[in-house]
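What you see is the complex with one protein chain gone and the rest in place.
The letters A and B name the chains in turn, as written, and every chain counts its residues from 1.
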Amino acid sequence: MTPLLQVENLAKYYGARIGCTDVSFDLYPGEVMGIVGESGSGKSTLLNCLAGHLKPDHGAVRFATRSDGLRDTVTMSEPERRMLGRTDWAFVHQHARDGLRMNVSAGGNVGERLMAVNARHYGDIREQAIDWLGRVEITQDRIDDRPTAFSGGMQQRLQIARNLVTGPRLVFMDEPTGGLDVSVQARLLDLLRGLVRDMGLSAIIVTHDLAVVRLLADRLMVMKDGHVVETGLTDQVLDDPQHGYTQLLVSSVLQV
Amino acid sequence: MISVENVSKSFTLHNQGSTVIPVMAGASLHVAAGECVALVGASGAGKSTLMRMIYGNYLTASGRIMVGDTDVASAAPREVIALRRRTLGYVSQFLRVVPRVPTIDVVAEPLLLTGTGADEARAQAATLLARLNIPERLWGLSPTTFSGGEQQRVNIARGFAFAYPALLLDEPTASLDPTNRATVLAMVQEAKARGAAIIGIFHDHAAREALCDRQVDVTGFTPGLAA
Partner (left out) sequence: MKEYNFAYLDEQTKRMIRRAILKGLAIPGYQVPFASREMPMPYGWGTGGVQVSAAVLTPDDTLKVIDQGADDTTNAVSIRRFFQRTAGVAVTEKTGEASVIQTRHRIPEQALREGQIIVYQVPIPEPLRFLEPSEVETRKMHALEDYGLMHVKLYEDISQHGDIATAYAYPVKVEGRYVMDPSPIPKFDNPKLDMAAIQLFGAGREQRIYALPPYTKVVSLDFDDYPFQPTKADHACALCGSTSSYLDELITDDAGGRMFICSDTDYCATRVEDAA
């Protein structure tokens, strides 16, 4: 099986400071990779480099495109990268405001990606929007409401619907449950699990919350000061941590 | 089906003075299809540790652990996950679930993951839950609020939902009353009969005698204690 994403020696520096360095891994279709670390570990920098939001200083991020096979997205032209971002890739931001158009209705938000790839039938677009809102447990009667009228959890679910409507194969998520109430988090994680399983998605999730990663991720990368200190099967890294920092992280989690 | 070959393990606690605790050396055992092997030894001797190493939950320091054609000790994460989906089942001592998911969906999940349709999966889950005497009114609730015994039975139902060719059972009859214990023993017999290779930890003598063809004493794998 060929990997969906091949990352090789990725690094990003801010002057003399290391953003992230020496990152290499392969991600296969259907795999969910978690990246954990505390503030300043470099996990968000890494995610942004992978998703094409930041230009890395060196390294390659090769994606298995549908038409051209493995292509290095770092050296791709901007139009191609943007096209990828609208079709095969999705990005769920920590704050729904960054990933939604707040002055456009929920239906319009979900329909936008469809319209961006030339959907031109209003009725069909609306049908698909309703279907997707249903899948993220937003009732049909809210389709014409603006996200400003939604709760935080609903906004986040809308962001997910908006991203998944074009059937992307790789989803990047930046602290998808950060800032949400605990009960809302549980619901969202459940939803994400179901969608990842039903759609066969691959995902890369950055979070500082180990419980989230245990629930969602197949594999885990632990980052500290810009370096990957440990990587492996999620339950193995969490139950049998090898690196001192991972052991510290795991033992610091409060028990309820 | 399951072959543990000269396996060793130690824990290094970096944040506690870098203490190194060797827990296993030279461990070997083989289980064929249709066989049930019991792991015995004093508490803390390494029975659960070995089981977790076979499941891939703990890292193996050296040696091989073959389950079917896969060497768990050196396999890539996705290979271990694929193995756990279709080949290797594990019933641990504690029920660990995603919050908010109803019991019937918890039990149906292994079937959903292997491609069974949602309705069919739920139907099979219902049959198992009924067999283990979990009342139907509880099926729609999350098992996190159930009693210890009820949770254990949900755990078992989930472990037996899919017909794994290899099964690891850690104290499956603990916390169960005699009726349910008998049911679980019957389920393990059925798994044996269909050719599953089973490794079990049973503190319950009677269960051990009834099910297991052999016993392996893990004390023999403890470094420093091996004769």
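Just so it is clear, contacts are C-beta pairs under 8 Å (C-beta built on N, C-alpha and C of every residue); 3 or more make two chains touch, one makes a residue touch a chain.
Computed from a prediction, not measured in an experiment: that's the story for all the values here.
Which of A:A116, A:A149 or A:V253 touches the hidden chain is settled by the complete complex: it is A:A116. Considering the complete assembly, subunit A touches the hidden chain via residues 78-79, 82, 86, 101, 103-105, 107-108, 111-117, 120-123, 125-126, 143-144.
Here is the rule we go by: only the chains that are shown with their structure count from here on.
For this pair, subunit A with subunit B, the centres built from the Cα atoms lie 32 Å apart. Interface of subunit B with subunit A (complex): residues 11-15, 52, 56-59, 77-78, 80-81, 98-101, 112-113. Of all residues in subunit A, those touching subunit B in their complex are 28, 31, 186-187, 189-190, 193, 197, 215, 218-219, 232-236, 239-240, 242-244, 247-248, 251.
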